[in-house]
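Shown here: the complex without one of its protein chains, the others still in place.
Just so it is clear, A and B label the chains in written order, and each chain counts residues from 1 on its own.
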Amino acid sequence: MQFTAHQIGVLLNGTVEGNPDATVSKLAKIEEAEEGSLSFLANPKYEAFLYTTNASVVILNNEFQLDHPVKATLVRVKDAYSSFSVLLEKYNTIKLDKSGIEQPCFIHPSATVGKDVYIGAFAYIGPNAVIGDNCKIYPHTYISDNVKVGDNCTFFAGVKLYFDTVIGNRVIIHSNSVIGSDGFGFAPQADGSYNKISQIGNVLVEDDVEIGANTCIDRATIGSTIIRKGVKLDNLIQIAHNAEIGANTVIASQTGVSGSTKIGENVIVGGQVGIVGHISIAKGTQIQAKSGINRSIEEEGKKWAGAPATTYNNHMRAQVVLQRLPELERKIEELERKLKENNKSENS
Amino acid sequence: MQFTAHQIGVLLNGTVEGNPDATVSKLAKIEEAEEGSLSFLANPKYEAFLYTTNASVVILNNEFQLDHPVKATLVRVKDAYSSFSVLLEKYNTIKLDKSGIEQPCFIHPSATVGKDVYIGAFAYIGPNAVIGDNCKIYPHTYISDNVKVGDNCTFFAGVKLYFDTVIGNRVIIHSNSVIGSDGFGFAPQADGSYNKISQIGNVLVEDDVEIGANTCIDRATIGSTIIRKGVKLDNLIQIAHNAEIGANTVIASQTGVSGSTKIGENVIVGGQVGIVGHISIAKGTQIQAKSGINRSIEEEGKKWAGAPATTYNNHMRAQVVLQRLPELERKIEELERKLKENNKSENS
Partner (left out) sequence: MQFTAHQIGVLLNGTVEGNPDATVSKLAKIEEAEEGSLSFLANPKYEAFLYTTNASVVILNNEFQLDHPVKATLVRVKDAYSSFSVLLEKYNTIKLDKSGIEQPCFIHPSATVGKDVYIGAFAYIGPNAVIGDNCKIYPHTYISDNVKVGDNCTFFAGVKLYFDTVIGNRVIIHSNSVIGSDGFGFAPQADGSYNKISQIGNVLVEDDVEIGANTCIDRATIGSTIIRKGVKLDNLIQIAHNAEIGANTVIASQTGVSGSTKIGENVIVGGQVGIVGHISIAKGTQIQAKSGINRSIEEEGKKWAGAPATTYNNHMRAQVVLQRLPELERKIEELERKLKENNKSENS
């Protein structure tokens, strides 16, 4: 893909300053750009790079005033940052514009596949599965029996969807994530062994969800494990059986949510957090990375930290005192010494 | 699959009250059941739902006495909970009843495959591999050279077994788990780089083990990494080279066991626990979620918590004092003040 400064100007409804035939074939940060790159300047912190950059074309705000001449061709726009975002998105759309059905792939005769889909080689679509329109099913994806997938979904290579999983529209799932594996449920027996409790529920993923790579969402024992509209899950996350993640909640990498726990809407959870089972987390809660949540959070919109977690303010206060611990110990010794001296002098 | 109340009554050796022709096609919790669902009431906590449920058929204990009339058809049995468990298992068995060999798959001419197996499309069975009877090998599973698998095993889509892995009978492995990847062993060199130490051992998984999704078990440097009979591992777990997990031990999600560590029988390990290498954990030990175990545990059957872990009781006591820290600090200041006053008054 090659574009001229002129073409970019037209696309962004901007004004070209310099050579309108300057061509670019990639996007780069202004401080790292090589010749043939398109870049942008929005943050004044990076202003100095405008005069030294090797980018061939730079997108710049209309009102920005140059201190020196620049080598790059400029495309002046109203808002350089959002103009660049528009280009990022266009670039990405082109990059990911796969279509057609590659061979060999496996589509069961009883499966239904929508219009304008991409199905990669070695993808597997099982009995009675239904795939909507405009979906992209990359190679090595496994879609099991009775799975329902809405429109405009993208499943990257190696995604595995167990039977009966239901996926909404515009859902993106990254490579090697597993949706619908058995919940971890076993009944202890008298001889110390365990009997498996059959997990016959499913996983329900609503619209506009994005799920990272190598993440696991277990099916419910009965009923559904539910990922609500707009949830964003990072890589290597564990969501256990019968959990429910509220709309527009964001969870960072390597966090684990235990069984039957309900997380509210618009919650933000940091990385490597652990949340025990059978509790609920109020709407708008924010949880610091590495925290351990061992009981329900009922008040909305508060920050929590620590393991076990307390409110963020309590946690920070405790951290400060913790650092003063050796000093406190010295003070106690000093007090003991003084008291002994006092008593000695009194007795003398 | 559709069943009538009459058929369920016959299956469970129960008595039907109400319409014997009421049909059900799914299982649901009594509080969430829609028309066409089969449900059960065992826990008195849920008794109120019996009168409001939309379930078409409800399994109920013989001695349960109705306060009001109910809409659902009842199937009376001796023990509603275990009757329902029986149905769960039957349902699951039907769901997972795959058989036959789908094409294309790859079975090396030197491999041996038992009777009545399911081999999904795009499954790979390598040179000299041996697969027992009644195994289910889902799509995208990779079984490498010389792997031995017993009877009645299920490997869900995307499981990877490296060469020389040995698997017992009735072992279940969930999607995208990796068994037999190289142990993490490198010898530091004078120039700061590392030389790989070849990992030529294998992984041995005994009978009745279940392994979750995206879990990793590394092969031994020499000898075997061993997962004993009846072990249950959750998702996203790391078992390092030459570790050994004792019979009927249960480990929750995202826990890591480092190299050469031996965990005893009937141990219970919570989620996100870290266990260092080259130690041993006594039989019957229980380890709280998020703990860090940095030395051997020799006494059997104790509870541990914290990072680094202490006994559960010590940990809880320490947590209590920790919460009192700001108060302790105030007390010390108060003591200092009083002592100064005393000294002042004495000197005055």
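Following the convention adopted for this analysis, contacts are C-beta pairs under 8 Å (C-beta built on N, C-alpha and C of every residue); 3 or more make two chains touch, one makes a residue touch a chain.
On a predicted model such as this, the values are computed, not experimentally measured, just so you know.
Within the whole complex, the absent chain has one touching residue among A:Tyr138, A:Phe163, A:Phe184 or A:Trp304, and that is A:Tyr138. Residues 104, 106, 122, 124, 140, 142, 144-145, 158, 160, 162-163, 176, 178, 181-182, 184, 186, 192-194, 196-200, 214-216, 218, 222-223, 236, 238, 240, 254, 256, 258, 272, 274, 276, 292, 307-308, 317-318, 321-322, 324-325, 328, 331-332, 335, 338-339, 342 are the ones on chain B that touch the missing chain.
By the touch rule set out above, chain A reaches the unshown chain at residues 27-29, 32, 85, 88-89, 91-92, 95, 102, 104, 120-122, 138-140, 156-158, 172, 174-176, 208, 210, 212-214, 230, 232, 234-236, 247-248, 250, 252-254, 265-266, 271-272, 289-290, 319, 322-323, 325-326, 328-329, 332, 335-336, 339, 342-343, 346.
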